[in-house]
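Encoded as structure tokens, here's the structure I'll be asking about.
One protein chain omitted, others in place.
Here is chain A:
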Amino acid sequence: MTASPMIDVDRLRVSFGDKEVVKGVSFRVPAGECFGLVGESGSGKSTVLRALSGLNGAWSGRIAVAGAEVGPKRHRAFFRKVQMVFQDPYGSLHPRQTIDRILSEPLLVHGLGDVERRVAATLAEVALPAAVRFRFPHQLSGGQRQRVAIARALIAEPEVLLLDEPTSALDVSVQAEILNLLADLRRQRRLTYVLVSHNLAVVAHLCARIGVMLGGEMVEELSAEDLRAGRAQHPHTRELRTLSVGLEEV
């Protein structure tokens, strides 16, 4: 690989007080690819994502996005490039703002004009009816809300989406719709994804490469193909795989 990767994380460490929860994690994601982080709760996978997104400044190591190193404090331009989608579409949208207001906000923050057209176009892109625009979040279903959250992340035209368990609060039929939407968007906009999930099947569906976290360390990085074929090296990866495959065999 000659071009520098879109995301380059090198020996990332994060501590809460005197407890180190991310102990030197490194990975690279080439532009337009999807990297998955799996692990159980407490493994540090979400903490990696939060450090990457700038939500947590107390880290050490090196993080570079699109070839430029970033520090704990991020400039506004960073947030145009990198956006995040959270797990709970009930908690991540302002309950007293209309969808129109929610989607306009990033445009105002970044000083982008053409608000009317952009909001309408982004709603269409995430396959929401135009009528949704003047509704409040509580008037939408969970799946529709997650589409709004994705639209909000997309509206400032970022290059990187950080996805923290984007489908685990949703029903499986809705999960399928959201996963298809994310796959389409990545192809159309050449987006780079980092996807955090505890669900191996979901991660392998969307991501070509997968990092397995355990106790704050990335114990294995492997391709989705190797994971599917059972060519995992680390016992924890194998255990997670066995549990996931065990449920598929009905």
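Following the convention adopted for this analysis, a contact is a pair of C-beta atoms (placed from the backbone, for glycine too) under 8 Å apart; a residue touches a chain by one contact, two chains touch by 3 or more; residues count from 1.
In this text, contacts and distances are computed from a predicted model.
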UniProt lists the protein of the undisplayed chain, choosing from "ABC transporter ATP-binding protein", "Rod shape-determining protein MreD", "Na+/solute symporter" or "Purine hydroxylase delta subunit apoprotein", as "ABC transporter ATP-binding protein"
With respect to the chain omitted from the figure, which of A:K81, A:R145 or A:H205 is a touching residue? A:H205
Among A:V21, A:A66, A:L107 or A:A183, which one touches the chain that has been omitted from the display? A:A183
Can you list where chain A touches the absent chain? 40-41, 142, 171-177, 179-180, 183, 198-202, 204-205, 224, 227-228, 239-241, 243-248, 250
